[in-house]
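Every protein chain but one is kept in place in this view of the complex.
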Amino acid sequence: MIMDELLEILQDVNDDVDFENCETLIDDGILDSFAILQIIAALSENYDISIPAAEIIPENFNSAKALLKMVERLQNE
Amino acid sequence: MSYTSFSFLLFLAGSIFLYFVFPKKYRWTVLLCASVFFYLRATVKGFLYVLVTLLSTYGFGIWLTDFSKNMKQELKQISDRSEKKKRKEILQKKKRRILLAYLLLNFGILAFLKYTNFFLGTINSLAGHEAVPLLDLLIPLGISFYTFQATGYVIDIYNGQLEAERNLAKLGLFVTFFPQIIQGPISFYDQLAHQLYEPHDYDFVRLKKGAELMLWGYFKKLVIADRIVGLLNVILEKYAEYNGTIILTALLVYTVQLYADFSAGIDISRGICEIIGIDMAENFRRPYFATTINDFWRRWHITLGAWMKKYIFYPFAVTKPVMNIGKKIKNSRFGQTDYGKHVAKVFPVSLSSLVVFMVVGIWHGANWKYVGFGLWNGLIIMFSELLKPLFEKMTAALHIRTESAGFRLFQIIRTMFIVIIGYVFDIAFGMHSALDMIRKVFFEQSLSAETWSTLAAISPIDRWDVLLACAGILIMFIVSLIQERTGKRVRDLIDDKHWTLEWAVTFAAVILIICFGCYGPGFDASAFVYMQF
Partner (left out) sequence: MKRFLKVISLIAACSLVIGFMQSYVMRPWDFNHLRTKGFYLEPQDSIDIVLLGQSDIVRSWSPLHNYENTGYTSYPLSCDGITAAMWLPMAKEAIRHQHPDLLVVDVNNVTYNEDMELHRPFDQQLVDDMPYDDIRLSLALEARRTGSPRWLNYLFPLREYHSGFPQGWRNVPEQIREIRDIEKRGYTYFKGDAQTCVSAGARDILDLNTAKETMELSAPYEKVLNDFLDYCDANQLNVLFLQTPHRIPNKESKLYANFRRASRAGEIIEERGYPFINTELLKEEIGLDMQKDFYNNGHLNLYGQHKYTDWLFNEIQTRGLLHCAPDHTAAVRAEWDECLKYYHAYTKYLPEYRPAKDTDMCMETPQLIEMLEKDYMN
């Protein structure tokens, strides 16, 4: 499943974080700028999308679900 | 109008009164008129620059919004995927050019006014004589702040996060709002604008809390900052004559004075906003309790950091070239090692940080020393991140408990050390004198009686002033400690106790400020530190 694939990529970046359940990754400061940029690098490489800085908002990064939504949206554009 | 002048207090009282008396629908116009009046009182000529920024922000904002709308419409109509992509690219390019034109105009004005003489001066010093005359340029009040705030708005529109405000007067309020214009905080449009336009009701508790915050700001500025700034200035005037200990004294004074002065201005601004009913962003969060330099910059001038992060750091860090650096390192042989992996992860980010700090540096002023400031902070961050695994190994080998209070204290002192060296760049006249001062601080220390007698002789403040200042600093420290430990606002904590505590604290604050504050024509009160940025 696509979500499993995404979770694997995320755990690869930082395996201390509970990506599966956490919904406040940005709001609670769980992801720092390193993690965010690494996630972007990993996602853009894996899904062949380009993620502009404008997408770095809590709505997109607060949870794995939100990330998936963003990825799907960017893939279709 | 200075925040510490009688006329400002009159102006403020009048504006607040009018705000709550006006019909709700038009309350925001009171804020607009107050802001324009405030600005014109400072400078009429400078206001012309504000108008240029305002009108361009308004015009380009609408242009970009409409352009995006039309672009969406147009692309919807195209069914063929590859054609859509091609068209999208063309339209994106055009949209980008529109944004660029806007940014060029506004940052161009800022750069021209702030940095022309810097470049001309550099040319002159390279030529060895005054080859080109310096220009007599007026720097409009708060230009660095309102330019950043306005461009943030337009960039947000470009990114599709906002729609343009079609009411020019309302946008004018966002650009010129008087509690922010002197020295920030820099706000994002989605956080501030609606608060400005929505009418707020009079609320006694909010008025009281806002006034208390203002009192705290006045205390810090008048009782502490303005009291000790004289000593700083007198040492700086002839710094070459004094030894490293005296220079260090000046640095320590500056450390206190800068924080007290800057945070005081911000507190007064936020207090004013609280009275009106606006929640203004925090700009300081006990910066001197920071454990790392990164942490420090998340606690100092927070809104500038947030602006830089959103509009410079991330956009730079996600560009293909920068991301490719990380990829290249990861894919190299070195990148296969543990340390290599770490470097691949960290290097592009710290490079972006370095860029941000260079920008922050020159934002402060047109002088090579600010380049030094940027390099100092940026390089320290870069190397601290790159060498992190080494530090972790060291602390493990030395069996240091990184959770302990002792280690935390060590981290705080270490950070302060870095910050204070950074401050040399602030107070020195130029790069040369900055480096000279650093050399003196490291190599010309002398805790002798002669040093102290020199200090006493040149100091414009006497023992009584020093005592008062220390008492003030102690109070500031205790308040910061409470804030850091509890995460709550001290005035809320006081409010929870019996009313006599609040009464007594307010009484003491008023008496201390009026009887022991440094105000009036008898004092050379240093203008708020960041006013000409």
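A and B are the chain letters, set down in written order, and residue numbers restart from 1 in every chain.
The definition used in the following text is that contacts are C-beta pairs under 8 Å (C-beta built on N, C-alpha and C of every residue); 3 or more make two chains touch, one makes a residue touch a chain.
From a predicted model like this one, the values you see are computed outputs, not experimental measurements.
*Asks:* Among the chains you can see, which ones touch the chain that has been omitted?
*Replies:* Missing chain, whole complex, touching shown chains: B.
*Asks:* Among B:21, B:48 or B:510, which one is in touch with the chain left out?
*Replies:* B:510
*Asks:* Residues on subunit B that touch the omitted chain in the whole complex?
*Replies:* Residues 6, 204, 223, 227, 464-465, 468, 499, 503, 506-507, 510-511, 514-522 of subunit B touch the chain that is not shown.
By definition in this document, only the chains that are shown with their structure count from here on.
*Asks:* Sort out for me which residues of subunit A touch subunit B in the complex.
*Replies:* Interface residues on the subunit A side: 33-34, 36-38, 40-41, 44-45, 50-54, 56-57, 77.
*Asks:* Spell out the residues on subunit B that touch subunit A in their complex, using ranges where they run on.
*Replies:* For this pair, the touching residues of subunit B are 88, 159-161, 309-310, 313-315, 317-318, 320, 323, 326-327, 345-346, 348-349.
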